[in-house]
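Below, a portion of the complex is reproduced, with chain positions unchanged.
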Amino acid sequence: MLPAQQGYDRAITVFSPDGRLYQVEYAIETVRRGTIAVGVKSTGGIVIAVEEKPRRLQISDTIQKIFQVDDHLGVAAAGYIPDARSQVENARFFSQSNRMMYDESVEVEAVAKHLADQCQQFTQYAGVRPFGVALIIGGVDDGGKGQLFLTDPSGTYISYDAIAIGAGSEQVTEFLEKSYKPGSMEDAAVLAAAAIRIAGEETDTESHIRMARVSADNRRFEMVPDGEVASFAAKAAAKYPPRSG
Amino acid sequence: MLPAQQGYDRAITVFSPDGRLYQVEYAIETVRRGTIAVGVKSTGGIVIAVEEKPRRLQISDTIQKIFQVDDHLGVAAAGYIPDARSQVENARFFSQSNRMMYDESVEVEAVAKHLADQCQQFTQYAGVRPFGVALIIGGVDDGGKGQLFLTDPSGTYISYDAIAIGAGSEQVTEFLEKSYKPGSMEDAAVLAAAAIRIAGEETDTESHIRMARVSADNRRFEMVPDGEVASFAAKAAAKYPPRSG
Amino acid sequence: MLPAQQGYDRAITVFSPDGRLYQVEYAIETVRRGTIAVGVKSTGGIVIAVEEKPRRLQISDTIQKIFQVDDHLGVAAAGYIPDARSQVENARFFSQSNRMMYDESVEVEAVAKHLADQCQQFTQYAGVRPFGVALIIGGVDDGGKGQLFLTDPSGTYISYDAIAIGAGSEQVTEFLEKSYKPGSMEDAAVLAAAAIRIAGEETDTESHIRMARVSADNRRFEMVPDGEVASFAAKAAAKYPPRSG
Amino acid sequence: MLPAQQGYDRAITVFSPDGRLYQVEYAIETVRRGTIAVGVKSTGGIVIAVEEKPRRLQISDTIQKIFQVDDHLGVAAAGYIPDARSQVENARFFSQSNRMMYDESVEVEAVAKHLADQCQQFTQYAGVRPFGVALIIGGVDDGGKGQLFLTDPSGTYISYDAIAIGAGSEQVTEFLEKSYKPGSMEDAAVLAAAAIRIAGEETDTESHIRMARVSADNRRFEMVPDGEVASFAAKAAAKYPPRSG
């Protein structure tokens, strides 16, 4: 933090002389400090996963960073998680309204755009701070097409085949770019498990992986059972051995 | 307090260059300076307890830091207690509304989420400061399942088997992690009493312990009578002797 | 006042890095600088008293620091007295509303909680400063039980058997803790007179004492006539002789 | 003005570390810099008087610092006179409303309390500055009792037998305390004239005295004719000779 930046990080989000919005960049820094979250698209749907490090007595069935938004749609978050809940609430309401008005499930991109639009508003109007969270929005659209979107505090939304956010996401993204190819749901789950392990730089992080999926078959969001996650993690360790990742 | 942080602690809660919300962290510091509060889950319900240090002429039957929210639901607080009252009022209203709308008792998690959502709002919008209090929300859900949630100024809420907040909570949490196992309501009460004694680092703090419980049998919040509390404290002293705690 | 505190005492009440709300602490400092006010509970009701130091030509029957709120309920204030009037107005309205809605007199604790809740709001929302006054709220509830509550700028409210606020309240509280025991209304009045003399550290302050009481018999707030006050003060001088106090 | 006080005198009125409201104290300083105003109660009513120093071509029948509020009620002001007009307007409206609602003249104390309450509000809410004026409110209540109240920027109101505000009020108050005794309307007028001369520290200020009275007989506010004022001033010079005052 240079002293020269002091003027640009208060009250309302304003431009710095070099055309930057520091509050937005600081909010993105909050995302960078969050634990890793990944999303991987397969030919048969999408997989999202996060690393959760519960304390000893924490009840692990309350998932903190993966949220179901609608039947066919979920979110994985990295950054300031209370903000993620606020956005998820918004997404649920938007999704429900869509069902009521058009009698059909909302498109994944529509949700991503809606949330990103709110993010943008929060960078332009006084009286609020930007959101401190990035979201991977994954789901399967009406025609059975899997969709994976990223939204961030700036209000940007982009579609990806595979994406990682949070601490260590740079090296995980590198790994995904090298390793990703369209495949089965299991391929996607294994790749996601491998990605989270890389972020953790440990060999035994699999127990902390929380994973959810929406398969194109039934278009239903479901948490992946712990046993399956463990099996994916084991396969990941075999397929993408440490140091060779 | 470093001079470089001066810009981030005023007016509206904003991000610092390293992606932190200082006002939220300062509010959590308020919690850390509060007297200890603990919650312990048993197979037969939940126990919450606080240490109260009334002055000589204070009437001790006005409890300051434990609040009943609904028949089956109570709260123990650490930090800025007037803020706790504000949140409890909110929780009571939410709980009542739930009864009226759905004709059934509200779920403990719903209350925790509702309060945490308000905490989040108070970190994002201008014109308010964050809450300076953390709450342990304990109750028994409709099916007889005991629930224990923590909310804090950031807007986070997490479910625990046993949890401590306030001054000395780090060492108490360590103690709880070592000593906790699911047990009877009495086990939970004894563990809670021991936890508070550890925070006080004294041998005669039992007289200051205020305890409440919701048993799964009747799903009724009740303050534990002073005599019982004394007996739990005595058992705690025997079971978890000082220095070996 | 250290320079490091400069940022925390303006505009809206915000947390300092060590988790304190300076504006609230400064408001409590205002209370500490006010003249003494005391409240003493007896078996037959409650007594409240203040020291008033009218200037020579001031009309002494306009009492500045004791206020009747309802038939059975009064207030003694220390600190910024115009703020006390604002809170008393609020209490009267609350008390009247209660009578109208429930056709019974409001409970003393309900008034204390109501005023404390407003105090809390004024520490959390922008656009107002906290109240600069503490109140001793005394009355007799429906069943004939005397009640004595303290509220302060932080939004705290606590029930006491005997309590002192304002300049010199530390030593007066010490005296009360040593000397208080449940007794008759006269005992309470004598103790209150003694307490105020101690705060004044003079032998002839009795002429400045203003006293009010609510007896359990009739549940009617009344100012104690000057003659009676003088007699209580004389007995106080005999019972609690200077320097031995 | 010490640099350390800089933070406490802006925007909204806030507490300083030593529990003071600087903006209120500065507003009272404005009062202290105003020209003298006095009020004296007699057995037969009340007298208020001010010193006015009109410039050469100023029309002297526009009185600047004495205002009629109602038939039985007037005000003398010291400090920032435009603020006085704002408060007088408020008092007139309040007084009229009272007549309309209860079909009787408003009590002098009710007006004083009403204005003081507004003063208090202006020290607590953002978006306004405190009033920079003190008022002596004099009148005769329904039963024929003369009343004299002081309000100041803090929101305090106090009843007096005789009172002075503005530049030189300390020595005038001393004089009043020494010389005041209940007497006839003429006694009061002579005392008021003497008081203003003392503030002026000149022998020929009588020509600048503006005086008003409300006699208990008719309960009618009236300006005292210049001739009478001159006669009172002459008597004052005789009764309270300079240097012996």
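So that you can tell them apart, the chains are marked A, B, C and D in the order they are listed, and the count of residues begins at 1 in each.
Just so it is clear, a residue touches a chain if its C-beta (ideal position, glycine included) is under 8 Å from a C-beta of that chain, and two chains touch if they have at least 3 such contacts.
All values reported here derive from a predicted model rather than from experimental measurement.
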> To what total copy number does the complex in this file extend, with 4 chains depicted?
Replying inline: 7
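As a working rule, only the chains that are shown with their structure count from here on.
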> Along the shortest chain of touching chains, how many steps lie between subunit B and subunit D?
Replying inline: 2
> Turning subunit A onto subunit D with a C-alpha fit: angle in degrees, nearest 5?
Replying inline: 155
>> By mean C-alpha position, what chain is farthest away from subunit D?
In response: A
>> Nearest whole angstrom, what separates the Cα centre of subunit C from the Cα centre of subunit D?
In response: 31
>> Show the residues in subunit C shared as contacts by 2 or more other chains, in ascending order.
In response: 10-11, 126-127
> How is the touch graph of the chains shaped: line, ring, star, complete or other?
Replying inline: line
>> Which pairs of chains touch each other in this structure?
In response: A-B, B-C, C-D
> Where on subunit C does subunit D make contact in their complex?
Replying inline: 1, 5-6, 9-11, 22-23, 26-33, 55-59, 61-62, 64, 80-83, 85-86, 89, 126-132
>> For the complex, give me every residue of subunit D touching subunit C.
In response: 4, 7-8, 10-21, 109, 113, 116-117, 119-121, 123-127, 154-156, 158-163, 173, 176-177, 180
